[in-house]
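Take a look at this one; I'll ask things after.
What you see is the complex with one protein chain gone and the rest in place.
Coming up: chain A.
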Amino acid sequence: MAAHLSYGRVNLNVLREAVRRELREFLDKCAGSKAIVWDEYLTGPFGLIAQYSLLKEHEVEKMFTLKGSRLPAADVKNIIFVVRPRLELMDIISENVLSEDRRGPARDFHILFVPRRSLLCEQRLKDLGVLGSFIHREEYSLDLIPFDGDLLSMESEGAFKECYLESDQTSLYHAAKGLMTLQALYGTIPQIFGKGECARQVANMMIRMKREFTGSQNSIFPVFDNLLLLDRNVDLLTPLATQLTYEGLIDEIYGIQNSYVKLPPEKFAPKKQGDGGKDLPTEAKKLQLNSAEELYAEIRDKNFNAVGSVLSKKAKVISAAFEERHNAKTVGEIKQFVSQLPHMQAARGSLANHTSIAELIKDVTTSEDFFDKLTVEQEFMSGIDTDKVNSYIEDCIAQKHPLIKVLRLVCLQSVCNSGLKQKVLDYYKREILQTYGYEHILTLYNLEKAGLLKPQTGGRNTYPTVRKTLRLWMDDVNEQNPTDISYVYSGYAPLSVRLAQLLSRPGWRSIEEVLRILPGPHFEERQPLPTGLQKKRQPGENRVTLIFFLGGVTFAEIAALRFLSQLEDGGTEYVIATTKLINGASWIESLMEKPF
């Protein structure tokens, strides 16, 4: 069912099975038939670990999403609320419970907090007079959710804001807990590296937790050799740039949620002759995107410019395979052909889908505006004209392009200039407030606080030093057969991934100067292993590094890390964990102020 999770160097199915078991145990605790009322945000992440069939096996008969007033009628014994610990949700739950109480036959109410119980929420339930109605109030520590064979995410949408704006450590605590869970399953990670304030804190928490829990020695042979903790604010630049890998572009244009994407249906209508365009589906086409799909696994991390040729090659192979049927003469040959048919049909379906998606993306990437935007981004990243008002950004504001797009570009310029000149910053601010509304002062303030959009202080632009030392801008980029990670942004090599690359070889000592420019401390910790568990590496055996992005990671960065993992002489394979899968738009959006 989730075989793709075990394809990687580390079998993440073990983690998935563990969290599934915990879920089953909770469900069995509430004996009898049940209905689950979902916090809508959680259904996506839950879908990655348990299908409805699992819930059904444990007598879940109905499922609703959490909404105000009354619950829909359901003839069940138990009603289980599965929610994030958020105050506003408690208010809705209490409405549900109170109206249910008036309705008649008593039900058993339960509440499952994900990922943590919250005293604050329970207090709110108590204030609302419903806390006593719940028989089981428990937590479900779904900290890290396996997304793919090499990818884990906490899917905590507010993590960056909490960490870097509010300086609230809660999501860091969850990250540390998630790491403890991983170590319980995959062995103690002997070496921890980190860069950034939050990284330092997570490492501290882990060390402290380990000290507290060492009742029993962890006797599992370590799977991971290193852990690299990276603060998102060490590299604010990368998510702002437009991702140019296939998967990255799908995310930029349509948004991938919990590995699903919703696409405009027109391109996916089954082609029937004489239909004359009638009955076009109106509902968005929903596709799951992960490495379980062979073709997707092959093209997801390629630069979009290299996707077309792969697709057309595949098309030839598949149609040749179908042509084989004419050569099948004997019964045996026909039988063999027929046995391959399901696989071939699946491949053909997959090819058709991705051809359609590629066409949709191409419509965007070949547009004039996309080209103009990309040109400006690339100029900024290569250090051209970052210190004056940019006319393309001006035009975008004048034409009232989406605010997020404008903010993303202005922030990119600011980051590539170590802050903007006060005059330039004031100009942009004024234009934005007049065009999009004065209330965005609050958002601009948040961006400034997060270091994304700020005045240049100290009068020195340090970005060129960072760019040159880390070789962030590569002029000769090969998009078809890449030789460097910079292919994921057609020229720009993501800073975060460069740091990981340099850590594995030749080590951070070579870039001390740049590390001092980037915010936060860098450090190394060791977690001693008993001699029996120490690894004797075979010559040529790759190291496995778990890299944890605190504050989010983009698909393009993931692609770059996969590229490094696949290098023949790379020496390191990466498993990626993060608080949230992000892109520039979702990231900026998480920093925008909305009404309470």
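Heads up, the rule we're going with is that a contact is a pair of C-beta atoms (placed from the backbone, for glycine too) under 8 Å apart; a residue touches a chain by one contact, two chains touch by 3 or more; residues count from 1.
Rule of thumb we're sticking to: contacts and distances are computed from a predicted model.
The chain that is not shown carries the UniProt protein name "Spermatogenesis-defective protein 39 homolog", picked from "Histidine-containing phosphotransfer protein", "Spermatogenesis-defective protein 39 homolog", "Guanine nucleotide-binding protein subunit beta" or "DNA polymerase epsilon subunit 3".
Among the residues A:Arg9, A:Arg116, A:Lys285 or A:Lys535, only A:Arg116 touches the chain that is left out of the figure.
Interface note: of A:Ala50, A:Met63, A:Leu98 or A:Leu185, the residue touching the hidden chain in the full complex is A:Leu185. Residue A:Leu87 is the one among A:Ala3, A:Leu87, A:Val317 or A:Val364 that touches the chain not shown. When the whole complex is considered, the residue among A:Thr65, A:Gln434 or A:Ser510 that touches the unshown chain is A:Gln434. One chain is missing from the display, and on chain A it is touched by residues 18, 21-22, 25, 29, 85, 87, 108, 116-120, 122-123, 126, 131-139, 141, 162, 166-170, 172-173, 176-177, 180-181, 183-185, 201, 204-205, 208-209, 211-216, 395, 398, 400, 426, 429-431, 433-439, 441-442, 445, 483, 593-596.
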